[in-house]
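The other protein chains are all here in position, but one chain of the complex has been omitted.
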Amino acid sequence: MTVLASPPDALTVNAPKPTRSLARRRLGRTLIFVAMAIMAVIMLYPFAVMILISFKTNAQYLIGSSGTSTQTWQQINATLPIWQELWNSTVVCSLSILLILVIGVMAGFSFAKLQFRGGNVVFLAIVSAMMVPLQAILIPEFVNIAKTGLTNNYLGAVVVYAALGTPFSIFLFTTYFRRIPDELIEAGIVDGLGYWGVLWRLAMPMALPAIATVTVLQFIQIWDDLLVGLLFLQNPGERTITVGLAALAAGHTTSIPLLMAGSLVSAAPAMIVYLVFQRFLVRGLTMGIDR
Amino acid sequence: MSLTASLSASTSARRTPRASLLSKRRRRVGVMLILPALALVGLLIAYPIGQAVYYSFTNWDGLTTQWVGPSAWVQAFHNPTMWTALKNNGELLLSVPFALGIPLLVAVMLHQRVAGWKIFRSIYFLPTAISWVVIGLVAEHFFAYSGTMNSLLSDIGFSGIHTNMLGQENQALIALGVTFVFSMIGTNTMLFLTGLATLDPSLEEAARIDGAGAWRIFRHITLPHLSRFIQLAFVMTVISAFSALFSLIFVMTGGGPGYSTTTMEFLVYQTGFNQSMFGTAALYGIILFVITALVGIIQLRLIGAKDS
Partner (left out) sequence: MAEIVFDQVAKVYPGGNTAVENLSLHVADGEFMVLVGPSGCGKTTALRMIAGLEEITDGTISIGGQVVNNVLPKDRDIAMVFQNYALYPQMTVGQNMGFALKIRNVPKDEIKRRVSEAAKILRLTEYLDRRPKALSGGQRQRVAMGRAIVREPQAFLMDEPLSNLDAQLRVEMRSEISRIQRLLGVATIYVTHDQTEAMTMGDRVAVMRGGVLQQVATPEDLYDHPANAFVAGFIGSPPMNLLNATLVESEGTLRARFGDQSVEVPARYRQTHRLDENLTRPLLLGVRPEDLVVANADAPGRFSATVALREALGSEILAHLNFGGEDVIVTDEAQASAPASHSTRVVARLGARAKVTVGERIDLTLNPENLHFFDAQSGETLRVSR
């Protein structure tokens, strides 16, 4: 015998039935989860491939066997000048990023807070340089740098990387610095700082998230770059890891497992940097977009 | 007020200099701070563009320069290879809708904040950290004759299809396009996700109370808000299609088979450094620049038109 807990009335009769839509929503969310999981598998595919294949010998790979071995990894040092190339990549990245940050912070602060005549025009000019594809200026660039004898030197590549990365960093820093209230700068002035002091002692410490964002993005860009390295660091002793890998691939006698191992080595640092700094990346990008 | 008139006459004798000390210093520091940036960008980006224009009119092979004039350009436009390259770029542009649509879907999915979405977000962006070179190598393996794609297809049941896409003239470009879309998913998803995060949730809630279903909300609220981000993603993707593809091509196909995967950005490299025809290479570079500049300007116009 059923007992009604409360008599049905006008309010409850037409109310949405909670259980049904809740189930539907659960289904929807499960579907989404499944879709995202499939997507994740697709995205992780390159890593799976690299790991799987690098743990085979060339022989195993060619046959298609499912055996694994660490032989390739043990041999990698002998076939690829890994450490040298990693070192080169690190040096080039660090120097370029340092240059980009210093120049970017200085210019960003100036454009954002130190208005002067013609400043806006210069800002637009520099930012529009973001749209120049490397290939358009490649030839003259190469010639210029070759003439100054810097092609077999870190400096040539560093300077080119810096020039390519500066416009974007200036864009980001300018947007970021604009958010600093003018009052804060005035307080610094009244307290006794000059504008130079305000920049380095007040504004720059406040810009750490933007600095982190630029660092991560530029690191990935420069570490993974092929074309500039190919042309401006032709001396094998100065090759970056990415160029080294491409050179390896171009030589068609190279074993695939070796290539995969080399790929992993080349990809690892950038991945680590990204994973460590991802918080800043999201924050920094959000700020750059809604000004 | 008659008072001011008589007073200004007497105070003009006591005019103090216009600019205060502080504002003079401000201007001086302001200019000094941008000089390094100006020098860097001017010397290494603006100046070479001018040089490239000059070189494009010459017959320079690295040793001797010979002014050829406009006929260099006429020759270039009669060169079938260049047109093939342009055609390839154009065909690759067909992948742009995918490079935008898929990330959009993924971003919307992530935005639903289903359990574990943060981990998924990290995973999706991870390929962006890898070099195009590496992706190209993996893709080469995927598309090869004995590669994964074929084994997948035979697993599903299409064992009849067994190709080496990268070796077929009319298929290599498709393989390239697919790889390109894969590479752009990470960045564009991040971009759209950022855009979605700036969307005011109360708008969505109001619509839901009004009875709008998920699709309607998406079309009338989400999409319009994202339009700015979609435009930005569009510009960035197209520019990548015209410049970043270089690494993929270099590693996967070397421009071949034949010229079927040679795009403008690869052509510049090939003409200049493989064939030592620097003048012509510079010319191609200029064409590339004009195309990307046009895309950027058109986008700016569109954005400007919408905002006004």
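To keep things simple, chains are lettered A and B as they appear, and every chain counts its residues starting from 1.
One rule holds in what follows: a contact is a pair of C-beta atoms (placed from the backbone, for glycine too) under 8 Å apart; a residue touches a chain by one contact, two chains touch by 3 or more.
What you see is a predicted model; the values in this text were computed from it and never measured.
Put simply, the missing chain touches A, B once the whole complex is considered. The residue from A:Leu22, A:Val41 or A:Met206 that touches the chain not shown here is A:Met206.
The residue from A:Ile38, A:Leu62, A:Ala187 or A:Ile272 that touches the chain not shown here is A:Ala187. Annotation for chain A: contacts to the undisplayed chain at residues 181, 183-184, 186-193, 197, 202, 205-206.
Summarising the interface, chain B meets the missing chain with residues 1, 3-4, 7, 11, 14-23, 25.
In the analysis below, only the chains that are shown with their structure count from here on.
Distance between chain centres (mean CA atoms), chain A to chain B: 15 Å. Note for the complex: chain B touches chain A at residues 22, 25-27, 29-31, 33-34, 36-38, 40-41, 43-49, 51-52, 55, 106, 109-110, 112, 114-117, 120, 122-135, 137-138, 141-142, 146, 148, 182, 185-186, 190-191, 194-195, 197-198, 229, 232, 239, 242-243, 246-247, 250-251, 254, 264-265, 268-269, 272-273, 278, 281-282, 284-286, 288-289, 292-293, 296. Those residues of chain A that touch chain B in the complex are listed here as 29, 32-33, 35-37, 39-40, 42-47, 49-50, 53, 64, 102-104, 106-107, 109-111, 114-116, 119, 122, 125-126, 128-129, 131-141, 143-144, 159-160, 162-164, 166-167, 170, 189, 194-196, 199, 220, 223-227, 231, 242, 245-246, 249-250, 256, 259-260, 263, 266-267, 270-271, 273-275, 278, 281-282, 285-286, 289-290.
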